[in-house]
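Quick notes on the structure that follows.
Only a portion of the chains appears, each positioned as in the full assembly.
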């Protein structure tokens, strides 16, 4: 998920191997890969959770040196501080826990992405999906609080739903909204379960299962709370031809 | 769930204890219980699964002797044969796998029960719920194939939904229908998950979890494929004051 | 679960859509829904867990403006502070972690609700169920510490149990109390598992499974620790005809 | 998943309600829906598993009457016989367990779909995905036996992988192939876990989890063995603009 593979992680131990050097046999693939990144302009992403602030800081310094567009996702306060010290002009979104650098997203191209959140507690994950799509070069709208307990709320959005090239639907608890949306539109639906709910929500597993079992075809699912993954996939689906 | 407690199961072993005899201290409770059964007219139920045909036959003979109104649920072909040999006038419903004796249900009283099935494959369980409610003395309707993949189907039933005293909603796969229905009505909703679906349906556990996590209040859940339990509870909720 | 669907959540981003506006096609449903709320007088509920204090505060301000009767459930200290700053006369119950506004519940109508808690540790959830039923307009009593380890405690309550229109039974650990109660009464039983117990309680999943598998018919189950859902459903079951 | 909602299921019971009649309030939505089906030309699908041959036969007769393009999925021998008696010119694919009627797929339009199967045992599910995409109007290729145990097999397909608009990757056991493919291409990847493997494959749950946790972004997942759902979603993603 990150180009940090080629960055020497600070560890000081002499029995840790030196950083990555491609051998000759791999040259063709690497070239292709570099070409792909250049062509699409997709930003790199650094998943901060489970990394130390020092590790994140080292990655940020390497990014500053290379000038690569990058998203830092799931950034806690210490990660955020570490990134902002190195990249002070990075854009920080508190709800999404995302930092983007450089701060300006690319000009939007391709189809329109719509992110729909069932409840207020799903807002952060939905926002992460929206920002990811935006920084991968798509126009992306966000609609909140349209859960199925009051069906009129989503039905009132039919025109907006039907004008999107792809819809990301974020929901916790029963996770039923993606299936309802998929039954109303032609566009593909990416479902994101969230870890919101009482005990039998099982930290989002219940919503995940609901979405996988959607009786309306046209739904695929990403990991629990993984707004980044949904936004990335939405950007790929809505990519310009 | 059965009155077989007082019936000597045929086992022939001398180290099996003689049949049940109440001691004096319990007389008050037994009397109360007998009184309760007489007053409510609720039929007994015999859960056939896991019982041998011989055991079911013995229970049927005891029922014939006592004249108690009874439902035999989850009756396979061998159970059905065993019951019909003893109680040839019992009413048999193949979809519900239920036998009722005597065949005539009581005259309906109390509120109206509505049973709603999301898909065709949920029909058997829904039918079991409907028949149970009917034999416990309620008027009960059944609506099928109104799953959320085509939301217009359930929305077209709003008047019928809103006129019921209690609604039983039967659904497999994503199990999302009960939450949608609960958001549309004032009546309590009893949700019945079914074991219908692809692998991640986990034999009905996915639908069960969806229903427990319904974001619309007013939903409670019974066991997977347990149409009998749902019909019984619906009859209690809709009981005449 | 909340009317916050129509409330602009504070997010400041220009790429977030403006607040909800019904289109014409939905007018009929919305009207019906508004009518339903007016007729029943059921309060709205705001599930605080997973929401920021700022989000809860915004919802509280919208509620103050509209005058809608509302319950705030699962309110932590920061949520409570946020609500009380906006609605200083709200009634706060520490055990139930519930705030109610306006503080006076409606005059009770309909049947009597009885909430039964197996142990002292289940008290908070039971209290949430009781308060929810009370604020939805029912008379509701609460009995505690009548678990099955000392069966005489629940048997001594037979008269009280049999006089209720609906019984909410709250239990952790083995979750066996609802099945025992259901075997003693005619009324429907709503079972609430709690997350109380040693490791194999699995955070309430063990009690949940017990309740779903109750061998006494007449039991339906809500989510783990979901006193609000049980109280709401009980109020619906015991609603005046 | 089926238009059978409007078809009277044969049940004979007088207490089952008459077939579906839209009320006036729903007219707008139904019209929109009908319009959508007409515009896209997507076939209906009937999920046969869990339905009786009699039910499937009734659906087939209704389809013959209406002339609607239809896929019958997960058709066992008895279902297949029932369909072919009513629709003798339906095309039957034994590997995919799919029947299509009318037998000719629509002329392909939109982007190219590529279906990739890790092993021979995944062929049936992959074939179902391919046929679904074809009958929804896409050109769709199928590649088999390119699992990660011999990485050269998938790497040798790079050009083909990179020329697809969307890739469906079908894999059992470790389910690792979709993540590997996603790391090599720009196109979105739909991952389909299959129930193939030793005991800890848990009937496909292991592969499902692998796919949800893909460390390469650009992967979304459908239900276990659900080739139909993957093919449908792929057709939507690759739909002509």
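For clarity, chains are labelled A, B, C and D in written order, and residue numbers in each chain start from 1.
As a convention for this text, a contact is a pair of C-beta atoms (placed from the backbone, for glycine too) under 8 Å apart; a residue touches a chain by one contact, two chains touch by 3 or more.
Source: prediction; values computed, not measured.
Here 4 copies of the chain are placed, and the complete complex recorded in this file has 8 of them.
As a convention for this text, only the chains that are shown with their structure count from here on.
With respect to chain D, maximal separation of chain centres occurs for C (centres as means of Cα atoms). As a whole-number value, the distance joining the C-alpha centres of chain C and chain D reads 41 Å.
Separating the CA-averaged centres of chain B and chain C is a span of 27 Å. In chain A, 119, 147, 149-151, 155, 158, 197-198, 200-201, 212-213, 215-217 are the positions where the chain touches two or more neighbouring chains simultaneously. Those residues of chain A lying in contact with chain D across their complex are 1, 29, 32, 36, 40, 45, 155, 158, 166, 186-188, 190, 208, 212-213, 215-223, 228-230, 232-233, 236-237, 239, 241. Put simply, chain B touches chain D in their complex at residues 95, 119-121, 123, 127, 130, 134, 140-147, 149-153, 155-156, 158-160, 172, 196-201. For chain C in complex with chain A, the residues that touch the partner chain are 1-7, 9, 11, 13, 15-17, 20-23, 25-26, 29-30, 33, 47, 49-51, 55, 59, 193, 195, 203-205, 208, 223-226, 229.
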